[in-house]
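Note that one protein chain of the assembly has been removed; the remaining protein chains are unaltered in position.
So that you can tell them apart, the chains are marked A, B and C in the order they are listed, and the count of residues begins at 1 in each.
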Amino acid sequence: MIIVLKNNVKDAEKKHIQEYLESRGLKVREIIGEKETVLGAVGSVSIDFRQIELLPGVSQVIPISKPYKLASRELQKEDTIFDIGPVTIGGNRVVVIAGPCAVESREQIIESALAVKKAGAVILRGGAFKPRTSPYSFQGLGEEGCRYLKEAGELTGMPVATEIVSPNDADMMKEYIDIFQIGARNMQNFELLKKVGSMGMPVILKRGMSATIEEWLMAAEYLLSSGTEKVILCERGIRTFETMTRNTLDLSAIPVVQKLSHLPVIVDPSHGTGLRDKVLPMALAGVAAGANGLIIEVHPDPEKASSDGPQSLYPEQFEKLMCDLETLSSVVGKEVS
Amino acid sequence: MIIVLKNNVKDAEKKHIQEYLESRGLKVREIIGEKETVLGAVGSVSIDFRQIELLPGVSQVIPISKPYKLASRELQKEDTIFDIGPVTIGGNRVVVIAGPCAVESREQIIESALAVKKAGAVILRGGAFKPRTSPYSFQGLGEEGCRYLKEAGELTGMPVATEIVSPNDADMMKEYIDIFQIGARNMQNFELLKKVGSMGMPVILKRGMSATIEEWLMAAEYLLSSGTEKVILCERGIRTFETMTRNTLDLSAIPVVQKLSHLPVIVDPSHGTGLRDKVLPMALAGVAAGANGLIIEVHPDPEKASSDGPQSLYPEQFEKLMCDLETLSSVVGKEVS
Amino acid sequence: MIIVLKNNVKDAEKKHIQEYLESRGLKVREIIGEKETVLGAVGSVSIDFRQIELLPGVSQVIPISKPYKLASRELQKEDTIFDIGPVTIGGNRVVVIAGPCAVESREQIIESALAVKKAGAVILRGGAFKPRTSPYSFQGLGEEGCRYLKEAGELTGMPVATEIVSPNDADMMKEYIDIFQIGARNMQNFELLKKVGSMGMPVILKRGMSATIEEWLMAAEYLLSSGTEKVILCERGIRTFETMTRNTLDLSAIPVVQKLSHLPVIVDPSHGTGLRDKVLPMALAGVAAGANGLIIEVHPDPEKASSDGPQSLYPEQFEKLMCDLETLSSVVGKEVS
Partner (left out) sequence: MIIVLKNNVKDAEKKHIQEYLESRGLKVREIIGEKETVLGAVGSVSIDFRQIELLPGVSQVIPISKPYKLASRELQKEDTIFDIGPVTIGGNRVVVIAGPCAVESREQIIESALAVKKAGAVILRGGAFKPRTSPYSFQGLGEEGCRYLKEAGELTGMPVATEIVSPNDADMMKEYIDIFQIGARNMQNFELLKKVGSMGMPVILKRGMSATIEEWLMAAEYLLSSGTEKVILCERGIRTFETMTRNTLDLSAIPVVQKLSHLPVIVDPSHGTGLRDKVLPMALAGVAAGANGLIIEVHPDPEKASSDGPQSLYPEQFEKLMCDLETLSSVVGKEVS
């Protein structure tokens, strides 16, 4: 922790600040400059830095330790790379996860699975529990949806991913699925993170709409410290003042995260933009920016989708995307899984 | 729903759009202007408006129905006013809820309760379950904390409020507390909202850090449609680019919400600013803006608080606030409960 | 400047960083903690801190000097208080500046001046040059507007304030007006700041829509370092994701600015909210938060206003506001000028 003192700090104030810090087990060192004096305080104790900020004579307090450990590249230098069934995630692989927003019926999810598999996807997605802004909207098929999803995954040889919205569902869902997904709205639902982490299975962790990159890594820290090592970060757009897109896809977050953390990071251009005709360019942009993969909504008949139809690709559009991806990946030194 | 057509829309396109809407049960009417043509489509069916936006010839689609019903002032014109034990909330009352961020011990919460009661608070707050950004921080006393809180409330004759973080705790907590609080990070944890709403008890619903006013009212709609009528909205700051305050307290939201909804709305200047010396001015500002109450963190010894000490008032500061509030309330035609 | 080193920094890297800093005239001191090592570097040289951030072994660089000097309370401890004609600004005075958005005609501005004077305003405002988002909107009466404004001010004994949009107008405007206003969109129009500052006259500096408090104070620094000492800061709302108000009035900025700077700070609730019925509550909230004054749009006939009619008060509403203000000011230890 760095404590910047006021220009006109009194000796008694400075002494009190030093004693305050030392009495809490911190080692303090003073740096006197021409324009300012700062105290450096280090140690393994954690103090709410605002506490110090309120002491007389203090101008500003700057915390310096990163709050996340397990997620940090300082702890683990090499990229985290792991397998989910036949699929390798991380490193120089570009993994494509695709499927409909919601599992609507057995037929629909099987049809979707066949279509995305054919085009080159390697993991199947589909929502069984849908967190909806309105209590009056379709809330998903629940366990029935998980069952259909599993069947579609087995039929096509793809691992399956779906969103979990309550800790109470975790044990049931484990029987059906291969990857848990934590949605943006639940990124700081810490009870959910602890439960899901304790399952030890792969997790896709979406970035919250207003989460800083640090908070996102702290949410990953909850998962990692609860018992799983297989965390996939997913950028899906942040909330800004711009209203012409549903969210603002923050692709700069990708190189930033990759420098700070060893975890793989993928992009969700479907939620990030909210409109089908923006999905293709932003998917390519995500991979160009260095993403380790994509998660894409594809629906056999988007006009009839029960949710998020307008941001779902037609199967033909998805095929086009997979082709472009193949060429693009080699430009950035990657390989489509 | 209003569909603005492109200037150069073709007749066939227009016809297709009209048929599309009518086939879904909407009544369509055309308005031809000098500069633009629009279609108005009304009916009780709900369609994802982005679906229409993707049809050829469409320039823009504008939804016009408000998605919340029970929370809306159109459904209920008069302010919602209700009692919690001896306390009346809503209308022209200014209710003050106070107490420490976290229940740390039996002694600490009793001491806090006595102090805030003496100064004029009418409801006691204190956290038993703390949702913390870091998995390594103090997470609260849990049920033990609830028990102490209840004891402190009974001793001082005040109803008690505490945050709930998991649907699984609701039945246990009901035995101890009078008011559930939903934190900002859980504002769109819909499973939690449904469970808490079903308890039929009063709920304080904090606005999410990046929640629009409409999303906030939709979250209230989840509570109202699940079985409670006693919802108190709480503005606690939104996330913006400004970093000198923890959040940006959005006081304009108060008159906006009061025009749209009949629910009481209070202000949390402690979390809204994050620093003790900003709490007093922003508390007064909140009531001047028309708030129906305040929720304030007060700690008998803030320097020793296990969480959020720097934003907790000293008991003397809280007394000063209550005095100022008394005078201020009369200026805005209100009365401190 | 504080340089946080990577956990796994090599000795050679550390040495290179130290030499780099020392070769640029900085004094360097090392602080070794259990979890991290930091270098403190102080001196009067200015280096772009990102330069250091790119050196091998560096984890993070934290600048510690405040970039503003003349605007800082460290340089001047006491509040800046000054007179504009008969009006005292700063300290414990609440000054009310009022008038129409735009000067539309001689009659309109005289009528406005009489009305706001009668209700208790002490400075007259009115726009002669209007920066409009659309090139097709009314752009103001220009010099003619300034002349009418001066006449209305003299008639009612009030100093007058108006917005300047081009450095080329400064010398002409000086003949007519008492206070220059820099609009939010021009807060970082540095050529304009330098010219206006050099006039040595009072200036109202509106906060830019996306300006941090630090950038706002830096813009004040431009004015102060160019030759004027009479700068009034004006909070008028920042841009956030919320769309129900035109801007989000950031009232927490008031106590924050007052701690950092000695300059008076006022609030513009008219632009801050954009709607008449929100102006009264937010004006009171601003003063409750500690503002040194208000700038309010009042129009004798808002429905006929050529711009911003919907956010202009009727004269009767303004009278009501002035009454409430009188009572409120005493609560916060202030006095309406």
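Methods note: a contact is a pair of C-beta atoms (placed from the backbone, for glycine too) under 8 Å apart; a residue touches a chain by one contact, two chains touch by 3 or more.
Source: prediction; values computed, not measured.
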item	value
Neighbouring shown chains of the undisplayed chain, as defined at the top	A, B, C
Absent-chain contact - pick from A:Leu26, A:Leu141, A:Ile254 or A:Val336	A:Ile254
Option from C:Thr80, C:Thr228 or C:Ser307 whose C-beta touches the chain left out	C:Ser307
Candidate in contact with the missing chain, chosen from A:Leu26, A:Val103 or A:Ile238	A:Ile238
Where the missing chain touches chain C, by residue	46, 48, 50-51, 53-54, 67, 131-137, 165-168, 185-186, 188-191, 194, 208-210, 215, 218, 221-222, 225-226, 239, 274-277, 303, 307-311
Where the unshown chain meets chain A, residue by residue	210, 212-214, 238, 240-245, 248-256, 259, 272-273, 277-278, 281-282, 284-290, 324, 327-328, 330-332
Residues from chain B at the interface with the omitted partner, ascending	2, 4, 6-8, 27, 29, 31-36, 38, 40, 42-44, 59-60, 62, 64-66, 74, 77, 239-241, 243
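Note that only the chains that are shown with their structure count from here on.
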item	value
Inter-chain centre distance, chain A versus chain B - centres from mean C-alpha coordinates, in Å	26
Whole-Å gap separating chain A and chain C, where each centre is the average of the chain's CA atoms	38
Two or more partner chains touched - positions in chain A	239
